[in-house]
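Can you keep this structure in mind? I'll have questions shortly.
Here the complex is missing one protein chain, while the rest keep their positions.
Naming follows writing order (A and B), and every chain is counted from residue 1.
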Amino acid sequence: MGALVFGVLPLGLLGLGAPIFVVLLIATCAGMLFIGDIPLRAVHTAIFGSLDVFSLLAIPLFILAGDIMARGGIARRLIELILAMIGGVRGSMPMATVASAAAFGAMSGSSVACVAAIGKLTIPALEKGGYTRIFSVSLITATGVIDVIIPPSIPMIIYAIAAQQSASELFLAGIVPGLVVAAALAGYVYLHARWHNIAIGARPRWSQIRVAARGAIWAVLAPAIVLGGIYGGVFTPTEAAGVACVYAIVVSVFLYREMTLAQVWQVTLESCVLVAQIMIIVAAAGAYSWLITTSGFPARLVEGIASLQLETWMLLLAINLILLCVGSVLEPPAAILVMAPLLTPIAHQAGLNPLHFGIIVTVNLAVGMFMPPFGLNLFAAHAIFGTPLPRLYRGVVPFFVIYLMILMLLTYVPALTLAPMALYR
Amino acid sequence: MSAQAERVVPPSRDTLSAVATCAGHAIAAVAVRIAGVALLAIVAINCANVVGRYFFAAPIGWAEEAMLYLMVLLVFSAMATVTWQGRHISIELVADLMPAAARKAARLLVIVLTVATCLLVASSSYEVVSMLHAFDQRSDALEMPIWIPQGCILVGLVLAGALTVLRLLAYRLDEPERRLD
Partner (left out) sequence: QAPITMKIGTATLNDAQHEWMKIFARLVDAQAKGRIKVEIYPSSQLGSIPRMVEGTQFGSIQAVVAPPEFLSGVDTRFEIIGAPGVFRDVAQATATIQDPAFNREFLSIGANKGLKGIGIFVNAPAIFNTRSRVEHLKDFAGQKLRVFASPIQTEQIRKLGATAVPMSLGEVLPALQQGTIDGLMSVLPVLTAMRFYDAAKYIIETDQAMVTVVSVVSKIWFDKLPGDLQTAVAEAGAVASVEVAPWAVNFARQQREAWTAAGGVLTKLPSAEEAEFMTMLRPIGAEVSARNPQAKALFDLLVKTAATKA
């Protein structure tokens, strides 16, 4: 029965082309009625509970901010500046995309927000630069999860609470892994540009840079204001998303005059449709994970692993596999709440540093966000950029492989996560 | 609304389908506008709260709660529009490989399942919302009756079910394939 409800039923319905939220709700209702003996009222409460989460506000707000920046001239000016500066380097545009996502990661904890905001800015420029749409969308889909790894990260805060670790130390531990991911992705896009012989732009000339920079002053100030506001204690990372909206509206309408207020309203309506497409899945996934939590299934899975008495390196591999599987169905916060209490005792017994383990958990769940077939980043990218999911599934494969290699590196080289801590102390 | 948000539909073949099309368009248009107002209200409250807290040491006590309830309203009203426009995210991997007749059957099955699911969850939602109403349960900061924000889910699910039916009446099963890119 369990296999039917958690495996066969959802996959069959997905294959028929049923909306994801319907698939999740059917599986949830079936599980509650036939396995859990739980009244369906729990579905309603779980749906409301999974949306009534403050950090989720970053999603609609950054989607709106990204839409306005893309239409109101901010995005174009930023791209022109970047191309004027580094256009002469092979793979510069996708590298700039990776760098932007990493920078965005330092001001947000939501990777869907990153896909929306950075993707809106960079995808048109990537296409203009000769990269295929599928490569560009896959790049941003996979790069967006860097947001979860680079502090501040909401999943890390939740892990810290669940595993009783210091979130500050976990943030510190996340810096090097975040940079490793960024460097590996940058290396890959450079090779991609070489293999596909993507044309190199003109060598930068000072006069061009000056012109581009003069035009882009207000645009460049956008990230500066957001980062400055967060690290200056003016607003929280989630609130920053709302500030970004207001800034984008003011600059686009009153300074660049590339948008009218009526157009802002149109963009708002279109953003709302995107938000609903994505967040109805967040809501249904919340109900589904409530069912999984109460089903006892994760506990049995972990018990099974523990009973095998594996060597440490094998145990780590097994834990990575479990986390990838769980992360492919559940969003990181829910997955951490369910898995951390189960896995941390095992990790402790195996003598793993809890912060190192926290990074392993976080990166695994981050990868899960774009691992087919489920993955909120995949759905978000599909909604925002219209790329069909099957094509996106193929497109993210190289990035998935890169992340797996990084995952192994981070798993078996604890120094990468723990070294900054040693310096700090 | 722009071309992308308001998609053109094939000419209706009979009165039923014409009425369904009109009704669907009207509901979807109103719903997305409610969502738009909610989203801009979130932006405004967020900024007022930041300014009040940082510059005037006067944060808005109910800001967080109001923004969250508006987000629930936004999601479930715009969901009606998403449903009418047939833009719910799905994976059309297998369906694309099937012959036309099988594809139609699959589409009908999906429609039936969607309506059934929305109504099933809506019925349990109705139980919760009516109990919250009977208990006069309040939110912490706004002291607003909690059945109001939670009722958004009920209304959203009922609308999604209804619009799925209207869409079937308006377009039948042979709506043109749509690709966004």
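Definition applied: a residue touches a chain if its C-beta (ideal position, glycine included) is under 8 Å from a C-beta of that chain, and two chains touch if they have at least 3 such contacts.
Everything numeric here is computed off the predicted structure, so don't read it as measured data.
Engineer: Looking at A:Ala18, A:Ala96 or A:Ile157, which makes contact with the chain not pictured?
Structural biologist: Candidates A:Ala18, A:Ala96 or A:Ile157; residue touching the omitted chain: A:Ile157.
Engineer: Considering the complete complex, identify which of A:Ile230, A:Val243 or A:Ala380 is in touch with the unshown chain.
Structural biologist: The missing chain is touched by A:Ile230.
Engineer: Just to verify: which one of A:Gly49, A:Gly88 or A:Pro398 makes contact with the chain not shown?
Structural biologist: Candidates A:Gly49, A:Gly88 or A:Pro398; residue touching the omitted chain: A:Gly49.
Engineer: Please output the residues of chain A touching the missing chain, sorted low to high.
Structural biologist: 37-39, 41-42, 45-46, 48-49, 52-55, 152, 154, 157-158, 160-162, 164-169, 230-238, 290, 293-294, 296, 337-338, 341
Engineer: Tell me which stretches of chain B touch the chain missing from the display.
Structural biologist: These residues of chain B touch the chain that is not shown: 53, 57-59, 61-65, 127-128, 131-132, 135, 137-141, 143, 146.
One rule holds for everything that comes next: only the chains that are shown with their structure count from here on.
Engineer: How far is the middle of chain A from the middle of chain B, if each middle is the mean of its Cα atoms, in Å?
Structural biologist: 24
Engineer: Applying the document's contact rule, which stretches of chain B touch chain A when the two form their complex?
Structural biologist: Of all residues in chain B, those touching chain A are 1-2, 4-5, 32-33, 35-36, 38-40, 42-43, 46-47, 49-50, 54, 64, 67-68, 71-72, 74-79, 81-82, 85, 87-96, 106-107, 109-110, 113-114, 117-118, 120-121, 123-125, 127-129, 149-150, 153-154, 179-181.
Engineer: For chain A, which residues are in contact with chain B within the complex?
Structural biologist: Touching chain B: residues 13-22, 25-26, 29, 39-41, 43-45, 47-48, 51-54, 56-57, 60-61, 64, 133, 234-235, 239, 241-243, 245-246, 265-266, 268-273, 275-281, 283, 373, 379, 382-383, 385-390 of chain A.
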